[in-house]
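Only one protein chain is missing; all other protein chains are in place.
Should a chain be cited, it is by its letter among A, B and C, assigned in written order, with residues numbered from 1 in that chain.
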Amino acid sequence: MRTWLGSIGASTPLGSWPVYRQLTGTDRLGRGAAAQSPQHVGLRPRTASADRVAGSVCPYCAVGCAQKVYVRDEQVVQIEGDPDSPISRGRLCPKGSASLQLVTGPQRLDKVRYRAPYATEWTELDLHEAMEMIADRVVAARERGWQERDAQGRRLNRTVGLAALGGATLDNEENYLLKKLFTAMGAIQIENQARI
Amino acid sequence: MSRLYGPLDDVAGDAGHVEHPPRVGFFTDTSVCIGCKACEVACKEWNAVPSRNENDGAGLDLLGMSFDNTGMLGADSWRHVAFVEQPRRTGHQEPGFAGLPTGPSGIPETAGAVEPRLQEAPRGGSELGTNPLPTGAPEPQELRPTENLGMPGFSRPGDLTGAESRTDFRWLMASDVCKHCTHAGCLDVCPTGALFRTEFGTVVVQQDICNGCGYCVSGCPYGVIDRRQHDGRANKCTLCYDRLGDGLEPACAKACPTDSIQFGELDELRERADRRLAQLHDLGVSEARLYGRDPDDGVGGDGAFFLLLDEPEVYGLPPDPHVPTRDAPAMWKRAGQAAAAFLLAGLAAFVAGGRR
Amino acid sequence: MGSNMAEAHPVGFQWVMEAKGRGARVIHIDPRFTRTSAVADTYVPIRAGSDIAFLGGVIRYVLDNDLDFREYVAAYTNGSFLVREDFADTEDLDGLFSGYDPGTGTYERDSWLYEGTEPSGDDDGARAKTLSEPFQAGASGAGVGGADRAERDPTLQHPRCVFQILKRHFARYTPEMVERVCGTPREQFLDVCRAWTDHSNRDRTTALVYSVGWTQHSVGAQYIRAGAILQLLLGNIGRPGGGVFALRGHASIQGSTDIPTLFNLLPGYLAMPSVEHTDLDTWLADQRTGGHKGYGYDVDAYMVSLLKEYFGDAATPENDFGFDWLPRISGDHGTYRTVMDMIDGKVSGYFVLGQNPAVGSAHGKLQRLGMANLDWLVVRDLNEIETATFWRDSPEIETGEIVPERCRTEVFLMPAASHVEKEGTFTQTQRMLQWRTKAVEPSGDRRSELWFAYHLGRLVRARLAGSTQERDQPMLNLAWDYATEGEGEWVEPSADDVLRRINGHDLTTGELLPDYLGLKADGSTSCGCWIYSGVYAEGVNQAARRKPHTEQGPYDAEWGWTWPSNRRVLYNRASADPEGRPWSERKKLVWWDADERAWTGHDIPDFPRTTPPGHQPPDGATGPEALSGDDAFIMQPDGKAWLFAPHGLLDGPLPTHYEPHESPVRNPLYRQQGNPTRKVYGRPDNPSNPAPPESGSDVFPYVLTAARLTEHHTAGGMSRQLPYLSELQPALFVEVSPELARERGLTHLGDAHVVTSRAAVQARVVVTDRLAPLRVDGRVVHQVWLPYHFGHTGLVSGDVVNDLFGVVEDSNVFIQESKVATCDVRPGPRPRGPALRALLDEVRAAAGITVATGTRIATAHDVRHTEETS
Partner (left out) sequence: MTGPDPAELPSDAGGSAARSAEMFQGVGRRGRHRRRGGEPTVVPEAEFRSYYGRPVLKAPVWEWKIAAYLFCGGLAAGSSVVAAGADLTGRPALRRSSRLGALGALLASMYFLVSDLGRPARFHHMLRVLKPTSPMSVGTWILSAFGAGAGAAAVEEMVPRRWRRTWPARLLRRLARPLGISAAATAPGVASYTAVLLSHTAVPGWNQVRDELPFVFVGSAAASGGGFGMLCAPVAEAGPARAFAAVGAAGELLASRVMEHRLGLVGEVYREGHVGRLRKASEALTAAGLAGTLLVAHRSRVGAAASGLALLAGSALQRFGVFEAGVASTKDPKYVVVPQRQRVDARNTAS
């Protein structure tokens, strides 16, 4: 009986029927091997099929936990800790663990939004047009707030028409360019979270 | 015949896996848990478990259970961090409240604000994130001050001290998870084979098979597995079956900042847990105990076991669970007797009634 | 202290748990029992805002019982230095130091100098307050007129030596006084003293961790000073397992201080030129006034190299390397000042880059009203945050204080690239730079700030092209020629190239510099940030190194890159005794190798490599050459760690307990109530709750403090929008003790509102034993706590807790006091709309609050520091 049953290959419909596998195989009670569906045989994690893995750093607090960013088809499919890091040893807190959602979630802005003076709603604006508009406004504000000398005639060479806040979440290179640019423009009210 | 109850050395082999890897599991050492909930989030990110606000329109609300706003394990929460505030101390820990002008503990009152509402919830509170407080509920009278003069003042020193003052305190945190029992109630009762024992000795629901019969929900003596709303299938921790396939540790254990969740081969974890327990006992933490480590317990030992600092029920765990399958032979025997009686009654009815 | 590390830095906390597992004792001193306390060996309650009293008490315990690490103190600190005869301590002046001017609320600080030194520069005491502030001191620390000429008493016995002054200063910080001020029971305080001193010696070290629980106070800088003094007395600085750890809260907040987007600094902590500096030489002189020792002296090389990077070939010796193109500061241009200037109509445009001031800055209403009075606002963020939508859904819409149809501010909300969509470095809390590679290209309009800054610069330069105006020359001469990728107008600038320029080049050879020691003042080197020089040493992006920690030594020198020079422990010369031998085998870090005639060890020695322990510098030496063999603190102009700060701090050479700006109690230590130099802005839009000796403080009887939860991130812009995080902490709540709940009729999970003179914030009540009332100066003081993450957008929302705080600042660093204020807590939801304004009017009236309230900063005098809005 067993031999006869055993002659039916696993690829046949009958051979893949778990009841049949129960009767012929090692898992008589159907609680393990016999009940396993083909999809669950040799299951691999999605990280295994990533096209590339980028070394990154968690964007939340300042501990600086190393992350591995798994990319498949130009989409981030997983972010998790890098066990090689002497700082974090691959571990992440809840926020770091939610980085994937932070990066890929529907909350992300994708288009420039513009609110005209006195408007009650956003409108869309082309990115490059927005940049040109901002540049115009920067030049004007710089001019409007320009201070050449103080009351005692001392050189100020600055503008107070412009201010900026932010940097603690930015890259060093970005902060460098921002500080350099604003300083060259004469803007001094450049601040970030370190003051807060 | 495979065994239905008691210690079982080779769970994967018993489930028909030949040449399988060693059994793996979790050892969750709650004495080092900082309650950060990284395990909950890492699990959800990896397994794409829905968040509660995606799944039920009820919105999110505070549960009032210390920092626990998850509630319990369920289809949409495969890890759950419990927070327990207690007016007692752990070992030699100095809770710092001695000598302060404290009054009686507020813990009974806060618990009392939570519990009655759980009873009124549709499934008695046995679902995630049950909002324990109906909106617009009147404030319980007994918590109102007897007299409120409008302007607060400082209590005079000593007003609130005395025999009633609280001095001891501790805050327990513990990350709960599916136990991946040696004898798993959910797996045993599953009629479709959707739940199965993997080659790693873990217990996994196959989503392509599950038809949502719900039997496993009642089969689990820990109240872990549940059917997902709007999806209809049963869900629980898979111990990251897919990750194991690539030699990776489960997402929660990997994320855990303080290594409270430890993943590994079960035999090794048990030894490690024994050492940790002995260490804690040496440090005067006499209330430390292991839960689910004993292969002689009612489920043959858990694949995911815990070091607890209080009795299991304090964390929402059953003190002495057993797999219902333990009594299956006896139950079938009784059913057979009843069936025989049934048949006999039928026969008798007609024999007595005779042929017409 | 001042840190809830397990909650705010959970992954870093693994090392604390690791140490605990190896037998370390963990003590958590905090106003409330947190997740850190839960796993600490000891929790010690303290009243928010009283940490200096506590630390002062420990310092007194150390000094009284001769428990200091005497050899360390004598060799490496300025304990032996004598202070001028005319110095008077708070002991003598009831909470003030000598030199206080009640009219300006500042100190004339010459009397704080060492004996035998002169006042710095041309300081004749007539300089305006803001002109000699420490933010101008820059990298070299503050000038100490001729510290090398200071008189010393190596026995530490001279009554005017720093060590003895310290003893006298803290004499009244007895355990009884600590109990009175902090509410910490005496026995618990003494237990901390014993633990700290028992574990600080040749074989043992104690580490001190703080976060913004220390910085966000009107005496914040002195909190850290107090911690540093204690750690120095116990020999816990520069040694393994010791230190004072500032745990910072943002991915690159350290980087944004090193390469600052801060008004008073240029990269590498170089001082922003002030109106005083007519040319490079006057600026240099100010940086070097009197001090001539150490690496800070080479500030000319650092500054010139920076100017060479800024202006390229246009920076020449003839034009002072373009120094004159730099704008000049003249006082406070900090973020809060700027916001008030917005309200006053002085600012036209505002960039907000990855920050959410409408929620995250103190006095949120002030922030929002400021933004509502701009011409334009550019917000760049990942998500739509409150700062971008203030014109539509801020609380002021409800109260009618902002009307969209009448708000003219033009708002550009620009999507930013996320951390995986751009490459660059973050500098983490221990000064380590780590490079991130780009995983994917940003989609849609998402762009990096690098792209934004680069193209904004390009467009503005194009608009100014051809201008002959002097003011436009810096823009036109700006070296803006960074490498780019891609074609066309909107190319992508290369972060790698920016990092190379930050590292710096030898302009004669074009080679990348190996480290800052190679910088020159003659214009032959360029370097964007001298302390980062070496990050691209040998043409290798050192910050991108990721050698597994399992494959390298305990200091993991090949993972990332730590400034300066990849050194992991600062001032590690102090880990060896004056003779250059490790203090103990167990605590070995760096030491003098007599055979090699060089410093060596597990870490990169923080000392001139070949300067032997017994070295005495020749007369007239400057810079590193002027360091003695035991001048372990190589950045200090006198080579010593400062127990006493003769210069550099505005509010005193020693930390002194002052009550917070808003406090329910009178300062039990001195007649001087609060920090006598704190920055107050007495304006109608910035009211203060009264504090003793003013009347009316009983209207706000409770101590209010706010902090983070693990599950959210600061102002919530990166967490309240995420389902997985939102569900973990779904609503704003206020934690109260059961005692306070009874007193005010608050029920668990019921609604309550917290009221200050600025705002009323509604929150759900969480009654918990984790908060306990304290007995302070004979009466019971309740503390309440709220997480400050909530705002009006996102998946979970709530009132803005920062609205409760006003703006009052530490005078040294202009950081606001947002860790402590006073408040009332009332049951039930807060009033809405106009009724809310009525409630606030009512409480202000009840407390008798005027513009002048809280501005009498010197309680020994009657001068008020108000400011009328124009």
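Quick notes on this structure:
Quick note on the criterion: a contact is a pair of C-beta atoms (placed from the backbone, for glycine too) under 8 Å apart; a residue touches a chain by one contact, two chains touch by 3 or more.
What you see is a predicted model; the values in this text were computed from it and never measured.
Contacts of the undisplayed chain with the visible chains, over the whole complex, involve A, B. From the options B:Val114, B:Cys237 or B:Leu269, the residue with contact to the unseen chain in the full assembly is B:Val114. Considering the whole complex, the residue from B:Val11, B:Val84 or B:Val204 that touches the absent chain is B:Val84. Per the touch definition above, the residue from B:Gly6, B:Pro22, B:Gly212 or B:Gly264 contacting the chain not shown is B:Gly212. Note that of B:Pro104, B:Gly201, B:Pro257 or B:Gly300, the residue touching the chain absent from this view is B:Pro104.
Interface residues of subunit A facing the missing partner chain: 17-19, 22, 29-31, 34-35. Interface residues of subunit B facing the missing partner chain: 4, 63, 65, 71-72, 74, 82, 84-89, 104-105, 107-108, 111-112, 114-116, 118-119, 123-127, 142, 164, 166, 168, 185, 188-194, 209-215, 217-228, 231-234, 286-287, 289, 310-311, 313-321, 324-325, 327-328, 330-332, 334-343, 345-350, 352-356.
Note that in this section only the chains that are shown with their structure count from here on.
Interface comparison, A-C versus A-B: the higher count of C-beta contacts falls to A-C. Subunit A and subunit C have Cα centroids separated by 28 Å.
For the pair subunit A and subunit B, the distance between C-alpha centroids works out to 32 Å.
Touching of two or more other chains is recorded for residues 79, 83, 91-98, 101 of subunit A.
Annotation for subunit B: residues 36-38, 40-41, 45, 257, 259 touch two or more other chains.
Across the interface of their complex, subunit A is touched by residues 1-2, 12, 14-18, 36-38, 40-42, 45-46, 187-188, 193-199, 204, 206, 208-209, 240-243, 245-246, 248, 251, 254-257, 259 of subunit B. Those residues of subunit B lying in contact with subunit C across their complex are 31-38, 40-41, 44-45, 51-54, 60-62, 64, 66-67, 69-70, 85, 87, 92-107, 109-110, 113-114, 129, 132-133, 139-140, 143-145, 148, 151-157, 159-160, 166, 169-173, 257-259. Those residues of subunit A whose C-beta lies close enough to touch subunit B in the complex are 18, 25-37, 39-40, 42-48, 78-81, 83, 90-98, 100-101.
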